[in-house]
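Here's the structure we're looking at; comments come further down.
All protein chains but one are shown at their positions in the complex.
Right after this comes chain A.
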Amino acid sequence: MTEKSKEIINKVADVIIENKKYLTELDSAIGDGDHGINMSKGFNKVKEKLEAKDYESNKELIKTVAMTLISTVGGASGPLYGTAFLNISKIIPDADFDLDSLIEIGESAVAGIQKRGKAEQGEKTMLDTIIPAVNSLKESKENGDNIEEALKQCKAKAEEGMKATIDMQATKGRASYLGKRSIGHQDPGATSSYLIIKTVVDELY
């Protein structure tokens, strides 16, 4: 199972690196213009690390991803994504992912990001993508959806959440200094989170 996980992480890294310029452009509008640069720096290093050795468990693999992002990305994104992956590494199973384990993964990511960033939904951050995605998985479980349907919904809700940040005023992070001037721009963190969720979903089924 770690082979599959490695493949997924590599694909996530490729997508982030491909979108380096796009993420940086989004960040230039309302932040300090380095989100794409820092994230691709981090995921390039992740690829290097994954290439270098075989991992015995998903826990070990994801912990490596976390520590690499923490020590290379910098800014606020490094600690936020790093803590999310660190939390995931504590609970991720080695078996095939079912809906329950995906919900647990999502919830632990949200808990990590909230612990670090102290943000809520609606503050124009990565949480505006991730929380709706996790909530969608929970709804699917209640509705008895199969996993394929659940993942499809999850991706759609993540995209909706990302786009909803356009109309939001930032109240956390560097964009918050812009006040109302942050309205009208899609949040770069919400965008990188969507790219990650989308890639994982596409790779899973």
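The rule we apply is simple: a residue touches a chain if its C-beta (ideal position, glycine included) is under 8 Å from a C-beta of that chain, and two chains touch if they have at least 3 such contacts; residues count from 1.
Here is the rule we go by: contacts and distances are computed from a predicted model.
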Not counting the visible chains, the remaining one has a UniProt entry; which protein name from "Sigma-70 family RNA polymerase sigma factor", "Iron complex transport system permease protein", "Nickel ABC transporter substrate-binding protein" or "Dihydroxyacetone kinase DhaK subunit" does it give? "Dihydroxyacetone kinase DhaK subunit"
Kindly state which of the options A:D32, A:D54 or A:D94 is in contact with the chain not pictured. A:D32
If I consider the whole complex, including the chain that's not displayed, which of A:K11, A:K47 or A:R116 touches that chain? A:R116
Extract the touching residues of chain A with respect to the undisplayed chain. 32-34, 38, 70-76, 78-80, 82-83, 116-117, 169, 171-174, 176-179, 181
